[in-house]
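Shown here: the complex without one of its protein chains, the others still in place.
Take a look at chain A:
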Amino acid sequence: MASAAPASSLSLTQTPPDTDWPERLWLTFVALGLLALAAAGLTTAPEAGYTVFWVGLALLSLGTVGWSRYKYGQRPAGVHQNYLWWRGSTSRGAVAWLTGVLLTGFYVVLYWWPEYLTHLIRPLEGLSQTLRRKPADQWFLYGTFYSLAVLLMGARAGYKYRHSPYHLVRTASVVFFQLGFAWLLPGLLLALQKPEFYFSYFWPLKYDYLFPGTVEYLVRDGQALGVFMVFWGAVLSLVATPVLTYFFGKRWYCSWVCGCGGLAETAGDPYRHLSDKSRAAWRLEVRLIYPILGLIVLVTVLLWLAASGRVPALQPAAEGLGRFYGFAIGSVFSGVIGVGFYPILGNRVWCRFGCPMAAYLGLLQKHFSRFRISTNGGQCISCGNCSNVCEMGIDVKQYAQRGEPIIRASCVGCGMCSTACPRGVLNLENGPREGRYQASPLIHADSLRILG
């Protein structure tokens, strides 16, 4: 009998079949769109650049939607992950690295050298004035691109997962919250000369919403509406979050409302399988995410203590710590690494390793929630499709093959494990809390350790 040798050489030799011409055509539109945007950004003739910019955006949009429709909308509906691990673009090949470098570079320029984005910001001047009655800046450019990415790749998700009402509803939800709550509404508030405010982001993800400086500014500049904003932020963080998480799990936020989650579920969907499922990665996760939650709680408490005036000596230390958090976690981790590394590390690196909101929601989900992913009796065949598609790096099959429900702090409830399972074994449920950890009586757990 042959040993493992011929089998292990399998992974080295597989190449996806050639892309057919209609798919090439659509991808050419995407590439031309990106090239046009690059040309518009680097142009020395700003007036001509405007046209190139809009043509580029149109080509990019048309190409993305057309490609999605061709690739996913025409074949029979279902889970078709063919060549996922062979295509360079989705398996850390050259295309993936190039995408990663471009994304990372965009974030670095956006955060620290926005002057190089002038030619991309200018064409948006008209839109910005119409919506916000304010000149366009790099953040308007970023918000617009971000929302467009969620919208276009949301259309892709709509075609790809059209057999699953759960994914259709959930994708519509993240698109709605991104476009409505994170793009239109903040713009309208500015137009009405109110403070720019994102009703779909809360402390501790939007950490400064409960900082004394922001509270003071909102109350002063926003008057009655500002008071409402402070009230909204505090209630959502401290009351609505525990209540909603109790009933629905962390997913009500992470994969239904949150903008980071929205981008991950749409633009990041092609990269979800790249998350590291190893125990080593889980150990790193708990060592990063909970200290980060602790740090932002500490920074917030210190800032309020300093603002109260009782310990004046705290002020510089608290502000320094706040600035450090904003740079290291708020900018570098959530943006540069979180999104820039999508094609290399997967689409939920920030959500899994860094986001303090996810840590907070996760603790609630694990200990004070009705949510669980149920395993259907003894039907698991250990095939590993569930673990493969888990963007949070949960080795789902470890639970499924023991007949146990999956109750993990990190699970964002995207539902993809349930969709990918070829035996219908997994189901997201908000059941009663009693017996929540009860394994199926139809299979006996081996009870050997898998984490720890």
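Going forward, contacts are C-beta pairs under 8 Å (C-beta built on N, C-alpha and C of every residue); 3 or more make two chains touch, one makes a residue touch a chain; residues count from 1.
Note that in this section contacts and distances are computed from a predicted model.
J.: One chain of this complex is missing from the view, so tell me which of "NAD(P)/FAD-dependent oxidoreductase", "Cell division protein FtsX", "SusD family protein" or "Luciferase-like domain-containing protein" is its UniProt name.
T.: So, among "NAD(P)/FAD-dependent oxidoreductase", "Cell division protein FtsX", "SusD family protein" or "Luciferase-like domain-containing protein", the name matching the hidden chain's UniProt entry is "NAD(P)/FAD-dependent oxidoreductase".
J.: For the chain left off this view, which of A:Thr64, A:Gln178 or A:Asn388 is in contact with it?
T.: A:Asn388
J.: Looking at the full complex, which residue from A:Gly78, A:Gly126 or A:Gly213 touches the chain that isn't shown here?
T.: Touches the omitted chain: A:Gly78.
J.: Check each of A:Arg279, A:Lys366 or A:Arg436 against the chain that is not shown and name the one that touches it.
T.: For the chain that is not drawn, the touching residue is A:Arg279.
J.: Just the residue numbers, please: which parts of chain A touch the chain that's not shown?
T.: The missing chain touches chain A at positions 1-4, 6-11, 13-14, 16-17, 76-87, 163-166, 168-169, 278-279, 370, 374, 376-379, 381-385, 387-388, 397-398, 401, 415, 418-419, 422-424, 427-432, 440-444, 446-450.
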